[in-house]
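In this view, the complex is presented without one of its protein chains, the others remaining in place.
Our next item is subunit A:
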Amino acid sequence: MVYMLTYGGGLVGGDAVDLSVTVQPGVKLVLLSQGTTKVFKTRLGRRLAAVSSHPPLESHQISVSTKQNITFRIARGSVLVLLPGPVTCFRDASYDQTQRFYVEHSGSVVALDWITSGRMSMGEEWLFSRYYSLNEILLDEIRLVKDVMLLSSGQLGKGIPDRTLKERLAPYSCYATLFLYGPHLRDVIAAITSRYALITVFKTREPTELIWSLSPIEPARHELEGQGVVVRVAGRTTEMVKDWLKEALSGLEAVVGRNYYKRAFP
């Protein structure tokens, strides 16, 4: 079990994290973070000297994005359980994340990628400027899944009323995407799939507290079907999503051991 740490408890504009993780054959790795990944406001690309004396004549303020780029290699028969805390982007933050999972035959991967609306305690809700997240899973170089999400604020065009991120994502304040793939996860996938089949959607007056969907992973090649699922969850609070995930993934206890699993969702 490994915790990923960030310096000073968060990432600031201009930070670029490049990480490579290799899981050797037969190894089971639980990869967690300490709490949420905080992304601070984008620093403006202005030199310090300009701040001290007089304001610059022209403000060449170039916003600098925060980037995180992680490559995972999951060898034969090994398991990667990636269950970090959610990403929290502060007001005006700009964040780009790319995660690529190279899975070898008979390897398995659990990958959770989730985001909260911001610092609710400060009244910040979906006020960051950009959140970009790319997750790609490849099995022996064949692409199984490529999921790219971009949440950004800004008007579409002149004369068109702006619909803010908050309006588009309400009433939920936490969104999660979960990928489950590989032979070690057969029972976990079966459990969550049968749970999904029990849902019947009726017309409702109020949106539910938590909503989720499940789709099977169907790569271009038909023979690779039936090995994984993609789950998406949205909840009114981060806590609700966390509790739901903890329960839905409890079958992982049998895969990585109870003591390790319980630390994923403290």
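Following the convention adopted for this analysis, a residue touches a chain if its C-beta (ideal position, glycine included) is under 8 Å from a C-beta of that chain, and two chains touch if they have at least 3 such contacts; residues count from 1.
Going forward, contacts and distances are computed from a predicted model.
Selecting from "Small ribosomal subunit protein mS26", "Urease accessory protein UreF", "RBR-type E3 ubiquitin transferase" or "60S ribosome subunit biogenesis protein NIP7", the unshown chain of this assembly corresponds to "Urease accessory protein UreF" (UniProt protein name).
From the options A:Phe40, A:Phe72, A:Phe128 or A:Tyr175, the residue with contact to the chain not on display is A:Tyr175.
Shown as candidates are A:Glu104, A:Glu124 or A:Asp147; the residue that touches the absent chain is A:Asp147. Mapped onto subunit A, contacts with the missing chain fall at residues 96, 132, 134, 143-152, 156-157, 159-161, 163, 168-169, 172, 175, 177, 196, 199-202, 211-220, 222, 230, 232-234.
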